[in-house]
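With one protein chain withheld, the remaining protein chains of the complex are depicted in position.
Order of writing sets the labels: A and B. Residues in every chain begin at 1.
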Amino acid sequence: MPKLLRYYIHGVDWFNRKIGRFVMYGIFVMMAILLWSSFSKTFLTPSMWTLEMAQFAMVAYYVLGGPYSVQMGSNVRMDLFYGEWTLRQRAIVDAMTVFFLGFYLVILIHGAVGSSAYSLGHFGVEPYTFYKDLVMAYITGGKEAASEIIGYIERSPTAWRPVLWPIKLIMVFGFILMLLQAISELLKDIARIRGVDY
Amino acid sequence: MSYEMIAILMFSTMMLMLMTGQRVFGAIGFVGVLAAVLLWGTGGSDIGFSAAMKLMKWYPLLTLPMFIFMGYVLSESKIADDLYKMFHVWMGPVRGGLAIGTILLMVLVSAMNGLSVAGMAIGATIALPELLKRGYDKRMVTGVIQAGSSLGILVPPSVVLVLYAMIARQPVGQLWLAGVFPGLMMAAMFILYVVIRCRIQPELGPVLPEADRNITRAEKMRLLRAGLLPIVIFATMMIPFVNGWTSLVESSAIGAITAFVAAVLKGRMNRTVFENSVRSTLGISCMFMWIILAALGFGAVFDGLGAVKAIDSLFTDQLGLDPWMILILMQLSFIIMGTFLDDTAMLVIVAPLYVPLVQVLGFDLIWYGVLYTITTQIAYMTPPFGYNLFLMRAMAPKEITLKDIYRSIVPFVGVMFVALALVMIFPQIALWLPNYVYGK
Partner (left out) sequence: SSTIKWRMQTYAGPSLAAHVIDPAIEMFNKIAGDRMQIELFYADQLVPTGELFRAMQKGTIDAVQSDDDSMASPTEVTVFGGYFPFGSRYSLDVPVLFNQYGLNEIWDEEYSKVGVKHISAGSWDPCHFATKDPINSLADLKGKRVFTFPTAGRFLSQFGVVPVTLPWEDIEVAVQTGELDGIAWSGITEDYTVGWADVTNYFLTNNISGAWAGSFFANQGRWNELPEDLQTLFRVCCDQSHYYRQWWYWGGEANLRVNGDKMKLTTIPDEEWATVETAAVKFWDEIAAESPTKAKVVEIFKKYNADMQAAGRPYR
């Protein structure tokens, strides 16, 4: 296995593990929000942000935790045949079918990029150009130039009206990490097929 | 392309993809977005993602990580050990008593969590080794644990019923209450089965030897106190909820905290237990959520492409069946799908087609939720794809082979079928309690 690929595997796995091990404590964040919700409802005025905040926390939890759960092998498979195969056979099939998973993730990312660009005020159909312009503007002209590019900021249609770009960017980020993890799994499978260490 | 064609194509491609052994969410998600990209037209590629926004709005899903965490705290911290000992001591003298005790244990564990994972973990790690050591038949006890733990989704609280509630738009409280008697009835039927089997073949469940039974009355009474724990956990969660003091999602958080605090108070919460519970909760929650994400996308595409119409008209116009036949066909299709499909995916994809139909046919959707849950229990145990099978395979001691695991479920699935039929014929088994409590 070329050094570069080995770095990739270890780098991605390390990063996703760190992220996963961080967001796993999100369970307590969700609990705290929900407890505050029932507490404030009983003893004070109920807060109007709790339910939505808990939803955001839940999304961050499962999207960012996804890659780590793949590492842990938590994602079930239908193993009618799979279960019978040797490790090598599994690696061979996985190395092919992971492209289907990859395709799914690419489409998810594409949707998320479009939606997050929209949440920052891009109404067109070229979210990637939008992001490129945004980054370029930031680099050349700083914050002010970047805010020129940003348009109508999307807010959640609730009375609390939180902006939606943070959670949408988290989703973009998480889905990309998931794709990186899938590629890492592919490389590991190739290594297994060729019987080399990684 | 005709609607029928689209329905058949999407379903068969999904089955094929699942067969390859790729992760379930990947297989389902792939078929969904592929169909969207190819057949939807403009903007089709966005549907996969808009499912993520839909999922975010499904606030009752918050109960999922809560119940999962609760289950792990209960099993990892081994606070259920005392419960097991209690049943062990009290039931030991009876023929097949330890198996019966295990079923009762499973009922209590079911009242404390919303899935079957915790029951499986507790059953396989605490009860199973003991049962084997005492010379119980390995197939019988393997079956007892798988079947018993599946009660976790029928006896309240139940995550499966929460998911069903979201799709069928039915009140969770009533659905949960509707699960109580069917759950107890099923447990009673399992026990009856064990009793009868052991009556016929006493060697399957030998009586506890004299030496093991030498326990003082005081000690026996002391052990009964272990039974308080599930009652306390169940009560802190359910009482505020049923009284409307806390909402469903809040109650689930309270339940999780209570379990956690109980483990701390009992001195069972150490670093490893904590670490394992938190980590496994993330793993299992992610597994569920990603499957739901993919299935929601698949479902929206399936619907938007008109495949739902094809299935609707198949049941109502083309086959021209009477309501009961349609109902039975639906249950059968659930059971068949349940053998090789994850139940959450099955629910998210199929229930939106079935539920309106059930309503039009004039059946009660609360009752139907219970029927659905029982088929899910069956799905958990039927090969090739079943969560309890997977867990059992992962946790069972060496001497239990795959063949044992598969064979062990046969009688219990049979019992479940009988229970399913009983609830179908006598809806009051499910409906009496919710009607009574909510004063219908």
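Definition applied: a contact is a pair of C-beta atoms (placed from the backbone, for glycine too) under 8 Å apart; a residue touches a chain by one contact, two chains touch by 3 or more.
Nothing here was measured: the structure is a model prediction, and the numbers come from that model.
Across the complete structure, the visible chains that the omitted chain touches are A, B. Of the candidate positions B:Arg169, B:Arg217, B:Arg271 or B:Lys398, contact with the unshown chain belongs to B:Arg169. The chain omitted from view is touched by exactly one of B:Cys198, B:Ala300, B:Met381 or B:Leu431, namely B:Ala300. As for the chain not pictured, it touches subunit A at residues 41, 45-48, 51-52, 114-115, 118, 121, 123, 125, 152, 154-161.
On the side of subunit B, the interface with the absent chain consists of residues 40-44, 46-47, 50, 53-54, 57-60, 165-166, 169-174, 241, 244-249, 300, 303-304, 306, 356, using the contact rule stated above.
As a working rule, only the chains that are shown with their structure count from here on.
Subunit A and subunit B have Cα centroids separated by 28 Å.
Touching subunit B in their complex are the following residues of subunit A: 20-21, 23-25, 27, 30-31, 34-35, 37-38, 41-42, 51, 54-56, 58-59, 61-63, 65-66, 68-70, 72, 74-83, 85, 90, 93-94, 96-98, 100-101, 103-104, 107-108, 110-112, 114-115, 167, 171.
Per the touch definition, subunit B reaches subunit A in the complex via residues 17-27, 29-30, 32-34, 36-37, 45-50, 52-53, 55-57, 59, 61-62, 65-66, 69, 240, 245-247, 249-250, 252-254, 256-257, 278-279, 281-287, 289-291, 293-294, 340-342, 383-385, 387, 390.
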